[in-house]
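After this line comes subunit A, so read on.
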Amino acid sequence: MTWLAPLVVAVPLLSGALVAGGDHVAPRALQNAIGVCGSAATFVLAVLLFRAAERHEVLTWFGGWRPRSGIAVGIDFAVDPLAAGMCALIAGLSCAALVYSITYMPEAAKLYDTLLLVAAGSMCGFVLSGDLFNLFVWLELTAVAGYALTGFEVKQLGPLQGALNFAIVNTLGGYFVLMGIALVYARTGALNLAQIGSALSTRRPDGLVIVAFTLVVCGFLCKAAVVPFHFWLADAYAVAPAPVCMVFAGVMTDIGLVGVARVYATAFSGAFGLHAHAVGDLLLWLGIVSALVGGVMSLVQRHLKRMLAYSVICHIGIMLAGIGLLSSKALGGVAALLLAHGLATGALFLVAGMLLASLRSIDELRLRGRARARPWLAALWFVGTIALIGPPYVGAYLGHAMIDDAAAELGRHWVQPLLWLAGALSGAALLRAGARIFLGFGQATAEFLSPEVREDPPDRGANLPLLGGTTAVLAIAGLVVSVVPGLGPRVDEGAARFLDRRSYAEHVLHGGPFGFKHDLPFAIEHTSLESVIYAVVATLLALAIAAVGLRPPRSLSIVEPALAGLKRLHSGVVGDYVVWLTVGTAVVGGVWAVTLR
Partner candidate 1 sequence: MTRRTRIVIFLTAALGLAALFGWAFAGLPAFGNGSHVYAFLLNHVAVPERHTTNVVAAIVFDYRGFDTLGEEFILFTAVAGVVLLLRPVEREDPEDRGTTASDALRFVGVGMVGAGVLVGLWLIAFGYITPGGGFQGGVAVAAGAVLLYFVSNYSAFYPLGHVDGLDPVEALGAGGYAVIGAVALVSGLPFLANLLGPGSVGTLVSGGSIPFLNWASGIEVAAANLILFSEFIREYLHPARQDG
Partner candidate 2 sequence: MSVVATTAPLQAVAYVLVAAGAAGVVLSRDPLRQIVVSGIYGYVLVLLFMVLQAPDVALSMLVVSTVAYPLVVLVAIARVRNRREDDE
């Protein structure tokens, strides 16, 4: 099976090169076919890879350079089920984006398809790679494709500003990762994650190890848009074309989290050993703060894509908090949540795109009541929103519930209500917007919302049934994630493998075997009564907040100054963002300097 993993990366990259190479030669239909078939083939390969990784070890050494006496000579893909599943999600969303774009952006230069395909291939490379520098290469490739896709609408200032802020913050994040790599290499003489893990675990972590870890993690957190590295995301995702946003929000942000989890689990967990909770606690708190900031900020948006962008920050925060719990149950929950969130948020971005194509605006107030005659769009919007909030056994519920269980096992009962509250906040924003746009509820003005963002609609001629069909597939898939038979035990088992540093190192460096649990049950995951109650309360809370948002009472003006301050921080000025990036890195490093020794 050594041929399978490289192809998951090579097929989309080659399809991208093929599309670009035929830019002025091949007819448009052929180009579209190459793009769609290339990404669909990648999806099939990724699913096969997932099946293979569940049953036996999948380890590829590029160029056949196997390690010699425990020293890695080349670069490896050590595939675990979670990574392979992530590849399937990446390829699936990219395929959906390419199908959606055929009529949504018919005028798009073919290079647009190329960039989407390259981004898909590079993200797959990132999640599969077992080499620290190789992670950096794929991170940069993803980013380079992302900058150009964000700035795609070169006539408007908004997309250009979004792309610049995105590019500058993420480039600096990439340099931090690279400096961290240089430090790790200086200490261990290795770039392979397994080998680094073994080398670092032999002695107590000192300043070098802690700072190297800080730099690598902060670099990845820039990509993942975690507070205070998150500012660029709302600018970039608000303005990129809808199908691009779908890929960005569904998977590209998340690979930053994959990077944090991967690097911690394979390379640093041994070194920090007894102090692991200090690492986890900071990630947990960063996650909770991001989730709450994202939730509150999404409540004050009127531009649907910007609202969704803050909802992404909110859910990324919830996932980071799950990672911070450092248990396999929680990580499995994060994987389930990532899947549900990717599909549901993707669908919501696509609905926003359809609104822009058909009603020429995606402004909540301008569109008030104007989409009453579009019940299908309304259905898709509410399905996506409900999948994100996660009432019992719907959408994101499974992930939330697994994180709940893990928190309860660790005795951290306070984590659960905070995460549910954050999800309810961003869900409330989406419900409010849906009620105003599709049902015509609420007042025509709302002073607490951020100023209007202009966005030019795409050319007319979008084939709405095709767009709607693509969106419906995602929305429904997102809705049923929690009741997929056998998903729970599988993500749980995958997460346990993801976190097992010793077996991983033994396997990668010496070819040792993994223990596999065969015959995992195909049952719907059982969840605790606590989670059911939280989910019901969160759903009701979201409805209540949405109702208040439609007709805010005067007494709410007491929070106005705090909101204004929070909004002012999101200034759109890249110099400020760079300052927050520096502050964030210094603070994260400082906290770990105190707690990790």
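Candidate entries met the following condition: all candidates are chains of the complex that A comes from, given by their letters.
The rule is simple: contacts are C-beta pairs under 8 Å (C-beta built on N, C-alpha and C of every residue); 3 or more make two chains touch, one makes a residue touch a chain; residues count from 1.
Fair warning: this is a prediction, and the values are worked out from it, not measured in the lab.
Asks: So which of these touches subunit A in the complex, 1 or 2?
Replies: Looking at every copy, the candidate touching subunit A is 1.
Asks: Which part of subunit A faces candidate 1 closely enough to touch in the complex?
Replies: It is residues 2-3, 6-7, 10, 13-14, 16-18, 20-25, 60-65, 68, 71-75, 109, 111-112, 114-115, 118, 121-122, 125, 133-134, 137-138, 140-141, 144-145, 147-148, 151-152, 154-155, 183, 185-187, 189-191, 206-212, 214, 571, 575-576, 578-579, 582-583, 585-587, 589-590, 593 of subunit A that touch candidate 1.
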